[in-house]
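Only one protein chain is missing; all other protein chains are in place.
First chain written, first letter: the chains are A, B and C, and each begins at residue 1.
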Amino acid sequence: MESGIGEYCGLFGIHDVEHAASLAVLGLNALQHRGQESAGIVSSEGSVLHRRIGLGLVGEVFPDHESLQLLPGRSAIGHVRYSTHGASDYRNTQPFRVVTKDGELAMAHNGNISNARQLRAELERAGVIFQTTTDSEIILHRMARSQCESFVDRLKEGLSGLQGAYSLVFLSREGLVAARDPFGYRPLAMGELEGRTVFASESCAFDIIGASYVRDVEPGELILVNGEGLQSQRIAPQRRPAHCIFELVYFSRPDSKIFGENVDKTRRKLGKALAFEADVDDADITVPVPDSSNTSALGFSRRSETKFELGLIRNHYVGRTFIAPEQKGRTERVKLKFNAVEGVIRGRRVVLVDDSIVRGTTMNKLVDLLRKAGAAEVHVRITSPPVRYPCYYGMDFPDPEELLANQHESLEEIRDAIGADSLAYLSLEGMLRATEKDPRDFCSACFSGCYPEPVEGIDATIDNGKADSLMDHGDAG
Amino acid sequence: MESGIGEYCGLFGIHDVEHAASLAVLGLNALQHRGQESAGIVSSEGSVLHRRIGLGLVGEVFPDHESLQLLPGRSAIGHVRYSTHGASDYRNTQPFRVVTKDGELAMAHNGNISNARQLRAELERAGVIFQTTTDSEIILHRMARSQCESFVDRLKEGLSGLQGAYSLVFLSREGLVAARDPFGYRPLAMGELEGRTVFASESCAFDIIGASYVRDVEPGELILVNGEGLQSQRIAPQRRPAHCIFELVYFSRPDSKIFGENVDKTRRKLGKALAFEADVDDADITVPVPDSSNTSALGFSRRSETKFELGLIRNHYVGRTFIAPEQKGRTERVKLKFNAVEGVIRGRRVVLVDDSIVRGTTMNKLVDLLRKAGAAEVHVRITSPPVRYPCYYGMDFPDPEELLANQHESLEEIRDAIGADSLAYLSLEGMLRATEKDPRDFCSACFSGCYPEPVEGIDATIDNGKADSLMDHGDAG
Amino acid sequence: MESGIGEYCGLFGIHDVEHAASLAVLGLNALQHRGQESAGIVSSEGSVLHRRIGLGLVGEVFPDHESLQLLPGRSAIGHVRYSTHGASDYRNTQPFRVVTKDGELAMAHNGNISNARQLRAELERAGVIFQTTTDSEIILHRMARSQCESFVDRLKEGLSGLQGAYSLVFLSREGLVAARDPFGYRPLAMGELEGRTVFASESCAFDIIGASYVRDVEPGELILVNGEGLQSQRIAPQRRPAHCIFELVYFSRPDSKIFGENVDKTRRKLGKALAFEADVDDADITVPVPDSSNTSALGFSRRSETKFELGLIRNHYVGRTFIAPEQKGRTERVKLKFNAVEGVIRGRRVVLVDDSIVRGTTMNKLVDLLRKAGAAEVHVRITSPPVRYPCYYGMDFPDPEELLANQHESLEEIRDAIGADSLAYLSLEGMLRATEKDPRDFCSACFSGCYPEPVEGIDATIDNGKADSLMDHGDAG
Partner (left out) sequence: MESGIGEYCGLFGIHDVEHAASLAVLGLNALQHRGQESAGIVSSEGSVLHRRIGLGLVGEVFPDHESLQLLPGRSAIGHVRYSTHGASDYRNTQPFRVVTKDGELAMAHNGNISNARQLRAELERAGVIFQTTTDSEIILHRMARSQCESFVDRLKEGLSGLQGAYSLVFLSREGLVAARDPFGYRPLAMGELEGRTVFASESCAFDIIGASYVRDVEPGELILVNGEGLQSQRIAPQRRPAHCIFELVYFSRPDSKIFGENVDKTRRKLGKALAFEADVDDADITVPVPDSSNTSALGFSRRSETKFELGLIRNHYVGRTFIAPEQKGRTERVKLKFNAVEGVIRGRRVVLVDDSIVRGTTMNKLVDLLRKAGAAEVHVRITSPPVRYPCYYGMDFPDPEELLANQHESLEEIRDAIGADSLAYLSLEGMLRATEKDPRDFCSACFSGCYPEPVEGIDATIDNGKADSLMDHGDAG
């Protein structure tokens, strides 16, 4: 089973409006940063569902008005997906649409079921046929097999017993449904457009269609929207949430509100906290890795009182550009994407701010780009702690042994590996305090190894000694 | 004849290297901002030329290694093109490849021939068949018809008599040729890669392949590169150049060097000059229209001592995304592309910095976006004067009557039209002084109406009174 | 549920050879006449199955060597499909590939399950999710849910309880399986290629790869081929078969052997029998509707001693050619496909031989074409009885009320409807005696209304009086 598939996704759902599918296209466009590999929409005309999916960007799968003609109806759900698996597999493209005893049913999923292996094995033993290799399909089979009376009860029974992360939207003749796992790992917000209900992973999808943010779908909540209005139910009793801190640090758009917080504001505070913990004394300029670190670098530069400069330019057209094998010695992917502005960099002591280091390969090349452009010094500052542990809730990190922080014994060695003059990570505590919530409301397992719930086949009592030791050095960077 | 086609382009050429076409792909990627409608490469194996062109981004036309297998050879030229004409016409995609008495000949052109109509009519009368509606084809016919002895002389005779803007690269069995019109309207630089010669519209195309900038192809210069080395000739006697100031203000990439200047540096000075001329006294924040105005907004914020903030987020995935007719009332193109960061904007007095206003429709929506996000005030500052006159040298402005500055009698009316609290343009003089050259070395006809050379069918003695009067108000904004 | 889907198909399977997929491409090419809408191949490398499917002809889905690179392995199954449903649905394209407790499993089906509705409802109630609207998927779910110990027993349990027609090939880590329903409605032959086992709907698929015909898969037989050899099992006890007579009359290729008979020989005998029953006394020439009636027309001409002439020419390129709405008055599909050879037809008394009349629209136009080309008389002779009843076993006839023979009270009226000077059908008895088997070994329900087994929701005791009365007139035509 390919674990990890189904992560890095964006969801959209809308109920009872004219031209629901064309609104879904707009919403998915705003969520495109959450997944560029495939896109899909299912629209509903009562009991008949229509589906169009494809590989590529939203604008490629839905290139013109005609591509929406086969998606009539007043309700729709949509999905964008990113996958790290080279061969993009058409089978796994969402929303799924199946036929059950409830008639046609469509579903889109953002997250990762952490006990998928066990659930899948149980279902297979019972004779279930799987069409895809995704966790998401498990949810559908569990629902279809429920013998509860009502549709909502069948959905709830299907969700019970799932572990891990799921933000979900469903479409059927019963209406539009949104649901979120009890820990609320992944975001899912509810909005309102002229009296109608909208759901989306991030609020920027509301802005684009002129809808307004109402509230989050609560962790452990299931909301059914149909002709009789809006009905909220609990899947599980209330508990302390475990929102993914990485969504705030890196993944979401700065103009979005997620987990009830303005991403931009949090990201700026992360930069400030980092400057507080690990300023660079004689630096001339603070340079972000564009665009994801722009806001935190602004925060850093304010607090550290070094000038904010756009010393790296990003080429936004590269997309699926390839590099011919014969040019691989000469040019790396990072050079396709970034170029240094020599007039800004030459002779300067540079603080380069980024949100995270995973494998470290990109950071290494960026430092090199800056040096070649004449930087006098390059000091790397990261607005999160070292990533050292796998995520079972939907972030698709490489294997632990490929993580830069696991390949080296000390911060000094990591610094050396990326070629910087100094390096500092933001501390776990500093990161969590930059949010507006109780620090305990977040999952930071990828940094700390402390998982909110036990994980199938994993011994959760991980030794955190190493992570802490890296942190100790953090201030000294 | 469709005037205006052939403008907004990027050129690349490389001589005598292994895998020339795959280097051209990289170079064109770096020049993608100069044209996203079509891309093409011609490679040369001596007397045989190979060609691949297509509509779309470089990465779409050359999606994989296989797409380069039919482009063997050690020399190549490439072209990216933008056209404002809805129906993209395959015929006009460059580089062109034709067969003349010199054998196969390929050419790519950036610019606009201002006496094309007359030249074309002459050729048609003589029995010439035109395959395209581009100016560029005229050049080829003039060359082919020349009865001069040598290839270079035939090229030169072909170019003589042309008026307007042309940066050109050619490929034939005689070698790689670069040429530039006597006014040097459009950029064209020469670089060096391990002893071999490269040409590109901007130096960022050198950076991506590890080549270094040597010098510009001089205005009025023709350079032939072949096995015998590099041979430079003059097309026309030396004269004062007329570089397009708009390339520095808006069009080129900030990490490029063009006309021998760092774009980033000039753009920053434009921002500072604007702050000097038209600061906003009690503003809280300076916000750029991303990404083209980022650098000048940084300059403005430094000089005006208001905080630089990224208050508008740009969605880089929109590309060819369409808006369904039924959503046109709800969402405009500008909302697909930009969103305001409410946490940054709310309650603030905002200076919005942009590089130019053409039709004014985008600016109007941006001001509206900021107001809806809660801006207390919105002050618009433009790092160039009002665009009022057509460009005959390759910038594709709309008809003069569609230009915002021509639709209103006063700066106050324009301000009112875009809905801003105040508005100021940078003065012509302020703009030209921000460069490192003699102000007289630039063409600023789109602002001033003063054209460097007489234009076919146009009375050049335009009354500049109105432009000046707008400028007068500039300082008061 | 769309009944009727899954019919008109061709199957291929091969075990333990190098480049199994490229042999499958050849085999499917030979079976292309059995379905032109979609094609697909699944190949096996032990427990991993690879799949490529697509809409269009085999040569379009597998256009080059590269398209086979993702289908490695030494075993493969393939499928071509025809569907009468306008909007071709990707979901229904075979072979299917699913994951069950047996690992990856692929299946391709030719036939139609006549109790599908009831079986599907049962499965849905138990919580089964359907991905397609095909009968074929039912088979997979029934197998997956079996709790029998061995793979073969699970397959057998899955097949038990099915009614109707199924020729099947499966691929899994257990090996290659072929199975055929107890009545043997659809053909399925076993061949041998250098000691390896091959299965195909018709023997012409063996010829193309140099394999030789061994025997038919028996009705009610399941054959498992794997490393341990070939294992044959019975699904159901032996009984009298009910081979589809229409396969011999029209559907199969004349160079094939099916049901152990040479199609060409049977078809020639049909023509002779028709001439015996309903010769045309003073006819000049016998003309076939090419190509399906060529052989039977030859038989007719021999027996009736009228000259065989190719008076209709078929344009084989029409494929998916469309007719613009504005030309529909002027040209019909039949004119795109057929043209009369005036030099042959003019002044002649023509016997036009065809294999069957379904709706009668084509026949009407063909008679018209011949008259316009100057035919003195047109006598239509059909090598089968009138089609009057639905097929529940895989032939996709239109609704009974659309069948020409059901729209008219007498043969005379039908003759009048098609505009012929005389009309005769071959009698049921004459048709069945043209085969080499016991007439009772065939299903001729579409002609007689006598179904081999009771059909879900259908009262089988249909009044056959009308069919007989048409037959009575047959001889008088």
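Everything below uses one rule, namely that contacts are C-beta pairs under 8 Å (C-beta built on N, C-alpha and C of every residue); 3 or more make two chains touch, one makes a residue touch a chain.
All values derive from a computational prediction rather than experimental measurement.
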- Note: the excluded chain touches shown chains B, C
- Query: From the list B:18, B:64 or B:124, which touches the chain that is not on show?
  - Reply: B:124
- Note on the structure: Per the whole complex, from C:47, C:160, C:315 or C:410 the residue touching the absent chain is C:315
- Candidate in contact with the missing chain, chosen from C:68, C:366 or C:424: C:68
- Note on the structure: Where chain C meets the chain that is not shown, the residues are 18-19, 22-23, 25-26, 29-30, 32-33, 36, 57-59, 62-65, 68, 204, 207-210, 253-255, 262, 264-265, 291, 294-295, 298, 302, 307-310, 313, 315-327, 330-331, 335-336, 339-344
- Which residues does chain B use to touch the chain missing from this display? 70, 98-101, 124-131, 133, 140-141, 144-147
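Here is the rule we go by: only the chains that are shown with their structure count from here on.
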- Query: Looking at the contacts, which chains touch chain A and chain C alike?
  - Reply: none
- Message: Under the over-half criterion for shared residue numbers, do copies chain A and chain B use the same patch or different patches to meet?
- Response: same
- Message: Can you work out the whole-Å distance between the CA centroids of chain A and chain B?
- Response: 36
- Contacts with two or more other chains, residues of chain B listed in rising order: none
